[in-house]
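One protein chain omitted, others in place.
And now, chain A:
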């Protein structure tokens, strides 16, 4: 067989060709050929066959009934009806009945068809020969000849100028498609470096929507804040809050280990970016005793009493701190934007 050329002398001998017919009788491991067909009960007992027929028909009938049940459920149950069904609890009556009836209608067709195939259709195994996939040498030679002839007639190999300019044209034309993608979005520029925060913006408590006073921030609590003037009707609210979200805690100034952190705080109130420096999840878990915060997505842990440096997990650098103070009316305010990009790291971050 042309496809079964053996390229390596270390290949095992082929089972079929290695044993000549004479040898075969002698070989205890030779392929004995197909075993005789063993009839099923349906093949010899017409009553059993009838039983199978009825079983298949019953399954198809069950399917029809289930479809009727589906339509009836669709009409009968209001979309918001909730019922208690053991052991699933409180479920939507419509979803439950539609799914169950549809499932039974489909399953019964499948079960019927397979039971039919297994019990009533012939189960005599058939042997078919395989043929090598690759072409015979003659066919292969003819195909190659045809290709060379066609290629020669085109002058493809001979007229190099045509060939090369064609390659050039074909290589260049997709560039138009690439250029068209340019307007998918703006260039990064310094968009990732700036946030909504600027000097004088008050810190708004996200729970109450009121400006925060220092006395609102108690030891042991975690407060989320956003900049004054950013409201959720702003079409760019999500883009801005993705960078400006703030986490505020109060730590005894004596417990703050980082010098700059203390300097940028107000009476021990520190404001850090809420956006994790790993891949940007909002950090939301605070351990008040240790002043650790944990990102629930990938478990990066930061120590808010020590410059929010990473103490565990996959984040690569500390959370950026926002420098805060108190304005004339006694509200907490930002003393500027973050001095480094918030959120995940990127190439140009530096």
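Everything below uses one rule, namely that a residue touches a chain if its C-beta (ideal position, glycine included) is under 8 Å from a C-beta of that chain, and two chains touch if they have at least 3 such contacts; residues count from 1.
Here is the rule we use: contacts and distances are computed from a predicted model.
Colleague: Pick, from "ATP-binding cassette domain-containing protein", "ABC transporter permease subunit", "RNA polymerase sigma24 factor" or "Cytochrome bc1 complex cytochrome b subunit", the protein name that UniProt gives for the chain of this complex that is not shown.
Modeller: Per the UniProt record, the undisplayed chain of the complex is "Cytochrome bc1 complex cytochrome b subunit".
Colleague: Which of these, A:55, A:83 or A:111, touches the one chain of the complex that we don't see?
Modeller: A:111
Colleague: Of the listed residues A:138, A:153 or A:232, which contacts the missing chain in the full complex?
Modeller: A:232
Colleague: Touch as defined at the start, partner being the missing chain; which of A:44, A:170 or A:184 qualifies?
Modeller: Residue touching the chain left out of view: A:184.
Colleague: For chain A, enumerate the residues touching the unshown chain of the complex.
Modeller: 1, 3-8, 10-12, 14-16, 26-35, 74, 79-80, 88, 91-92, 94-100, 102-114, 116-118, 121-123, 125-130, 132-133, 181, 184-188, 191-192, 206, 224, 226, 232-233, 235, 238-239, 241-243, 245, 274-275, 278-282, 284-285, 296-300, 310, 312-317, 343-350
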